[in-house]
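The complex is shown incomplete by one protein chain, all other protein chains being positioned as in the whole.
Should a chain be cited, it is by its letter among A, B and C, assigned in written order, with residues numbered from 1 in that chain.
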Amino acid sequence: MPSLEETTQKIRETAKKALADGKAEVVIGYKKGTYPLSTAPFFARTPEDCDQLIWSNFARINLANYLPGRPGKVAVVAKGCDARSIVGQVAENQFHKDNLYVIGVPCTGMVDNNLIAAKEQRPYRDYSETLDTITLKGADFSTEIKKEEVLRRNCRTCANRTPKTADELVGPEVPGAQADDFADLKELHSKSPEERMEYFKDLIKDCLRCYACRNACPLCYCPVCFVDETRPQWLGKSTDPMDTLTFHLLRGLHCAGRCTSCGACETACPVNIKVREFNRITEETVMDEWGYEAGLSWEQKPPLTVFQPDDEASFIK
Amino acid sequence: MSEFEPKIVAFFCNWCTYGAADLAGVSRLEYPPNFRVVRLPCTGRLNPKFILEAFKRGADGVWVSGCHPGDCHYIAGNYYARRKFIVMHYMLDSIGLEADRLRFSWISSAEATKFQHMATDVVEHVRACGPNLKFRKAPLILGMEEVA
Amino acid sequence: MPEYIVEENALKDFLQSISKGRVLLSPQGVGDKCQITETTPDKVTLNFTNTHISPKTLFFPQTEWLMSFQKDHSKPHPYVYQDLGDKAKSAVVFGIRPCDAKGLSVSNKVFQNDRFTDPYWKGKYESVIKVGLACKDPFPQCFCVAMGGSPYGATGLDVLAFPSEKGLGLKPITDEGAKLLAEANLKEADLSSELKSQEEAAIKAQGIPDDYSPIDHRGLLNLFQDPQWQSIAENCLNCGVCTFICPTCHCFDIQDEENSEGGVRMRNWDTCMSWLFTVHGTGHNPRPSKTERVRQRFMHKLKYIPMKQNGDRGCTGCGRCVVLCPVNIDIRSVALRMSTLNMQKQA
Partner (left out) sequence: MASDNTVGAVLVAGGGVAGMQASLDLANAGYYVYLVEKSLAIGGRMSQLDKTFPTNDCSMCIISPKLVEVGRHINIELLTLTDILSIEGEEGNFTVKARKNPRYIDMSKCIACGECTKKCPKKLNNEYNENLDTRKAIYVQYAQAVPLKYGIDAKECIYLTKGKCGNCKKVCPADAVNYDDKPEDISLKVGSVILAPGFAPFKPSDFETYRYYDAKDVITALEFERYLGATGPTMGHVIRPSDHSDPKKIAFLQCVGSRDINRTDHGYCSSVCCMYAIKEAIIAKEHAGGNLDVTIFYMDIRTFGKDFERYYEKAKAAGIKFVRSRVHTVQPEPQNGVMIHYITDGGVSNQEFFDVAVLSHGLVITGETKKLSDELELETDHYNFAKTSTFAPVALSRPGFYACGVFTGPKDIPTSVMEASAAAAASTTKLTSARSTLTKVIHLPAPVDVSGEPPRIGVFICHCGINIASVVDVPKVVEFAKTLPFVEYATNTIFACSQDSQDKLVSLIKEYRLNRIVVSACSPRTHEPLFQETLASAGLNKYLYEMANIRNHDSWVHAGHPAEATRKAMDMTEMAVAKAALLVPLKENIIDVDPTALVIGGGVAGLNTALTLSSQGFKSVIVEKSDKTGGNANRIHSTPKGESVPEYLESLKKKVEEDPNITLILNSQVNKADGYVGNFVSTLSTGEEIKHGVTIIATGALEHKPSEYFYGKNPNVLTQLELDELIKANDPRLNDAKNYVFIQCVGSREPDRLYCSKVCCTHTVHAAIELKKRKPEARIFVLYRDIRTYAQKEDLYKEARSLGVIFVRYDLDAKPEVLEEDGHLKIKAFDPVSGHVLVLSPDFLVLAAAMVSGNECELAMQFKVPLDQDGWFFEAHQKLRPVDFATDGIFMAGICHYPKPMEEVIAQAQAAAARAATVLIQPKMTVGGIVAEINQNKCSGCGVCVSVCPYNAISLDDKGKAVVNEALCKGCGNCASSCRSDAPSLRGFTNAGLFAQIASAL
């Protein structure tokens, strides 16, 4: 498995080559963040720029976000999930495949900073990372944390870590993790409706209705989001729990058959709501009903844009 | 009425279930008066938001009914609708809406008795669920004296 | 005014005393759940970083109902909006951080000034006595010093509390604060030198602060027309997290909601990061792209507010946006870029 530095190096080389070969006018990748345990999206336009590109355990944000509507030829650094989002965007005409060069990074998962915060409360000013560990350095301490223990939820169940649809892979393929078995959802489903609703209402009780989840989502590119509609107003804008729930429900429905579990929504949420819970419900549905997983091939058709005459729906009387 | 009378919003497609309801009328088949029907050209017109809006506004139940698969006046509208219903059904079921509050059915324009039975059945099931207190918006507080 | 000392075992009594006849508010919960809530003296802790989102919720809740009407013709004034009134309760907040207190004082000048007063804010802001807690050990995100504040700053506070060697030091800031402490039957102590050395150490712990003063000097138009906004905006998702968690962001949106019985008029937090924030009824949008919106946020914090509020910045360095921005747009870097640009233009 190549180290972070080796991957960084490979990304830089690939990016420079993509610029030089005219495959792209800009390479969208990650650079080191200004704050510990972070990266920032970076738009490299010159070979010198490319030297700022890095690979990190904190490359959480989904760079596909920057594609819809972007003019010109673009290369983009993509993890497995990001590459799947890109497939979705291409299928939905948000970006033309001819103008795209996907630099795929086989990924071993990204770190959830909240899990780190739970392990180390003392203030730290510096840190270092390897592919498998994160080391926090405070005034009088140094704590090493295994990455495996602080992976984001979605990364723990990512079966598609290698971006197979990429134009180029910067490292060898990596094995996928055990796919999400939705065991917790199934468990929840065995409980009473009251308990289920309690769970979800509690899940979103801190929601600020800031819609960061939506804005961070590579599939939420609508010119006008339903939450911003006024006639009719699909949902109220206050903290009414039902309005908030409606927002999350509808977003979940809108992501049905499209969500690639990239986790961008949860990464962006300022109050750490497990936003993806709603998407997981639809993810389970499209998997169970139609064996569908989003973004795995350029040919597949999103499940809500097609039908089979014998689609099973025994709940319809 | 002392007993709880559920309020139910029904979405019927014009060609089949609305027709079945018409025929139920012609045949004088009685059923409980708890529905208010929103006529749609096709179940394919049913935006999931309509269902949520009805519940949010305080409906105790929602009933969606259209043509049997294959009978769609618009060739395939109900096939697409069925996929939406599947996703919607599992979503709402998962988050804890009582399954009996939301009914989907296929009733052709000839099936007046099926319509009657289904209508009665829907009301009974929703009645058994009791008033919708959880899946609706909190009532607006309209007077100062009521403000905590 | 004298300083006071509360020994560790007397903290509860002190809190009991100051919350007599008032609601006691204090940060509760840890990590991302930490926020200021109603509490009791025994639950108050000094061991927290800062509230996860800013305490502006106290005076400016995310949703606030302002007035209502009813449709019933048998009741008085059907279909006419009636004020729902101010629901302020007398309270004391213990443990607000200096950065936030300062931030709220910035908003306070927005909500009440010589031109108008927002009664909903005023009632709540003025009925809460603010006891701040100084920051002895700054966190990596803290940069109050660079923004002209201090981990021991007193702006917007009635009382500043700080961890003293002998217990909890208390320094009255306002008359109201002094009165509060005087009534609490506390031991007076001269803590001024300890306070001073603590503050110096805490300031030092933040490192050498960036110098953002060039922003203040001149050149609003230079700043406005800076082509760099485009590159800052390139990263931005317009997610608005920064505005929602910010102690000085105070914009809101008025909404009416109605049902079969009547309706209410409410205000909800709004965000200038949103496309909808400025869109006109005609469809025209004076801030049509991310660039204008990102520029608005930083110009507002770092240029417009200082221009209106005698140089006080709209950023107090609490660092929340630095931590929570999903794409690491760091206001410190932006401020530095604004400073640098301005100097170049002057040169």
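Throughout what follows, contacts are C-beta pairs under 8 Å (C-beta built on N, C-alpha and C of every residue); 3 or more make two chains touch, one makes a residue touch a chain.
Just so it is clear, the model here is predicted, and its values are computed rather than measured.
K.L.:
Of A:6, A:92 or A:311, which sits in contact with the chain we cannot see?
P.N.:
From the options A:6, A:92 or A:311, the contact with the absent chain belongs to A:92.
K.L.:
Of A:79, A:254 or A:280, which one is in contact with the hidden chain?
P.N.:
Residue touching the absent chain, from the options given: A:254.
K.L.:
Write the list of chain B residues that the hidden chain touches.
P.N.:
Within chain B, the residues that touch the unshown chain are 7, 9, 14-16, 18-19, 21-31, 33, 36-42, 44-50, 53-54, 57-59, 67-68, 70-77, 80-81, 84, 108-114.
K.L.:
Can you name the residues of chain A that touch the chain not displayed here?
P.N.:
These residues of chain A touch the chain that is not shown: 68, 92-94, 221-226, 229, 231-232, 254, 301-302, 304-306.
Throughout what follows, only the chains that are shown with their structure count from here on.
K.L.:
Please identify the chain lying most centrally, where each chain is represented by the average of its Cα atoms.
P.N.:
That would be chain A.
K.L.:
Can you check how far apart chain B and chain C are, centre to centre, with Cα atoms defining each centre and the answer in Å?
P.N.:
Going by mean C-alpha positions, chain B sits 47 Å from chain C.
K.L.:
Counting only Cα atoms for the centres, state how far chain A is from chain C in Å.
P.N.:
Here chain A and chain C have centroids separated by 31 Å.
K.L.:
Quick one: report the Å distance separating chain A from chain B, using the average Cα coordinate of each chain.
P.N.:
Centre-to-centre distance between chain A and chain B: 36 Å.
K.L.:
Can you list every residue of chain A that touches 2 or more other chains, as numbers and ranges?
P.N.:
236, 240
K.L.:
At which residue positions does chain C touch at least two other chains?
P.N.:
257
K.L.:
If you look only at chain C, which of its residues touch chain B in the complex?
P.N.:
65, 68-70, 82-85, 87, 257-259, 261-264
K.L.:
Give every residue of chain C touching chain A within the complex, in rising order.
P.N.:
30-32, 49, 52-53, 62-63, 137-141, 231, 234-235, 237-241, 243-245, 253, 255, 257, 266, 268-269, 271, 274-276, 322-324, 326-330, 332-333
K.L.:
Which stretch or stretches of chain B touch chain C in the complex?
P.N.:
57-58, 137, 139-144, 147-148
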